[in-house]
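The complex appears here without one of its protein chains, the remainder shown in place.
Lettered A and B in written order, each chain numbered from 1.
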Amino acid sequence: MQKSGTIEKILLEFDPEAKNLLLALKKINASFGYISEADAGKVADYFELPLAKVYETASFYDLIETKKTANLEIKVCSGGDCVLGNSAEIIREIENYFRIKAGDEFHPKVRLEKISCLGRCAEGPIVVVNGKAYEKVTKSSIYEILDKYAK
Amino acid sequence: MLNNLKIITEHWGKINPLRIGDYLNVGGYSALGKFVEKMDPQKVLEEVKLSGLTGRGGAGFSTGAKWELVMAQKSKEKYFICNLDESEPGTYKDRMIAENCPQTLLEGIIISALTIGAKKSYIYLNGSYAKAQETLERAIAQAKEHKFLGAKILDSKYSLEIEIFSGAGAYICGEETALINSIEGNRGEPKIRPPYPTEAGLFDKPTVVNNAETIANIPWIIQNGGKKYVKNATKLFVLGGSVKNRGVFEAPIGTTIKKAITELGGGMQKGKEFWFAQVGGASGHLFLKKELNVPMTGSGAILVVDKTANIYDLLLAWTGFFRRESCGKCVPCREGTFRLHEIAERLVDGEIAQRDKEALEDILWTLENTTFCPLGKFAAVAVRDAIDKLGILK
Partner (left out) sequence: MQIKINNKKYAAKTGETIFQVCMRNGIKVPTLCGSKDSHEGLCRICVVELVETGRGGKDALKCVSTGKLLTSCNTKVYAGLTIITESENISKARRINLELLWADHAGKCATCKKNQICELQKLAQEYKIENFHFVPRRGEMTNSEEQKLLRDNWSRVVVENENPCISRNSEFCVECRRCINICPEHKFGFNHRAGDVVVGTPYEKVLDCSFCGKCVEVCPVAALTDQNDYAKIVENLNDLKKFSVAIIDLGIEEKIQAQLKNITQEKNVEKILIELGFEKIIKFTEKDENKEDEIIEQIKTDYARKEKIDPKNICTFFVSSKIYKKAQKNKYLDYVLSEREVARLVRDKGKIVAGKVKR
């Protein structure tokens, strides 16, 4: 996660017009990992928009988080091609490994999610761990990947 | 391999996409030159109409007709948007265009935008396409240096600004009014039509939204004429699943699904027996073996499924996709896709409770007939076909 300066610096890259809201949110998310309530307030002030508008827009999109992400974020592509490549088995293996269920928020450190097609079907099944995409994952190779992060 | 003329993929793998010089060496940007020196918007429109070019994103609307509607609008402020959101599962042809030869796309955008009278153009790019963003940004910067973009293009009266708008992860933003809402800084919710974007689109101004692949055909049409395009029109196919060759291929537009699977995809992988093909992504119809002899339709994706596949895993993936991607504003889609997925979760091996069976019929009907936008219809397609053609309900 690169920090491109404070949030104020990021906001100044955009003209304070409502149409730049999404672009600004993406940039802030890229720098800080999520849009905190405090930061959302600054965005709202800068663009002269209600806080409710900033939040409803931010919370709509997959690539923008409105709360701090877990230590370990695992996303498994569930497009048709990856499913045919046995992504369902991979998901089960991950669930057993951490004793969690996909979509749950109960584990304090790990979050497993099924995500929509990333458009890399020829290299699938795809598993994204903390933003890094792994290709041609199998139900055995997933262990090597998880072991790297699990400590 | 089909030996047709390659209009879009001509330079793929042969030039360095990061070097505009390579593209210029193979005659790139001559179409733009021709437009500026010898043609005008009306002439371009004639050629595009003559070509019969239709939308390559799946909807298949006449490109010339769409452009004509915007050109007839009186407003001085108009917009041209390249739709590269490409979030339909199994589809990555537009990503390949952007990564392998972004200049073809760029040249197409410039000609198209100037023709319809736009001074600003957006490329709405899938937010996960990091590499494509790099190649496009480079191509735009280099085009500016060569005066193919910006003020006084090639010393003419034309000027154009292009901005890449990177999406934030929402399938619905591939729908043109939702896409427009997204650029405007809002939730990516579809807007009511009419008014259509050609009349009141981005910032309420006349707007053309074209799929990236559609636009990539424009330079060739300008160079060679619309009439010649009619006989040589192509489509990008994305083969996936249990075929020997998975990837993006360019073939004549009338190519049957069967031919695409056997000649482009190379047929089934060894030992795998064909069951059905899903054509058009997660919202695509299912075709049995006897139904493959029809011309290809939709966005270009063909998922070939063999008999070892677990149909219930697929159903879970299809319904799960729409349950996640529904924008959530209208009742039938928000609740319908949610309940549909719930039923798919209960449908582990085909055993279905009578209550679920009745509910399923109602959900599919309401998705097909009462939703705010077509996503509802899309969500029902594969499930409906699976019931009718694959006998998934015991």
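Note that contacts are C-beta pairs under 8 Å (C-beta built on N, C-alpha and C of every residue); 3 or more make two chains touch, one makes a residue touch a chain.
Worth saying up front: this structure is predicted, and the values here are computed from it rather than measured.
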From B:Asp22, B:Asp204 or B:Glu335, residue that would touch the chain that is not displayed: B:Glu335
Residues from chain A at the interface with the omitted partner, ascending: 37, 40, 50-56, 59-61, 66, 105
For chain B, residues in touch with the removed chain: 61, 65-66, 69, 72, 170, 187, 192, 194, 196, 198, 323-332, 334-339, 342, 355, 358-359, 362-363, 365-366, 369-372
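Note that only the chains that are shown with their structure count from here on.
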Chain A-touching residues of chain B, taken from the complex the two chains share: 86-92, 95, 126-129, 165-171, 182-188, 203, 238, 240-242, 246-247, 278, 281-282, 303, 305, 309-310, 313-314, 316-318, 320-321, 324-325, 327
Chain A residues touching chain B - in the complex, by the definition given at the top: 17-23, 25-26, 56-57, 60-64, 78-81, 83-84, 88, 114, 116-122
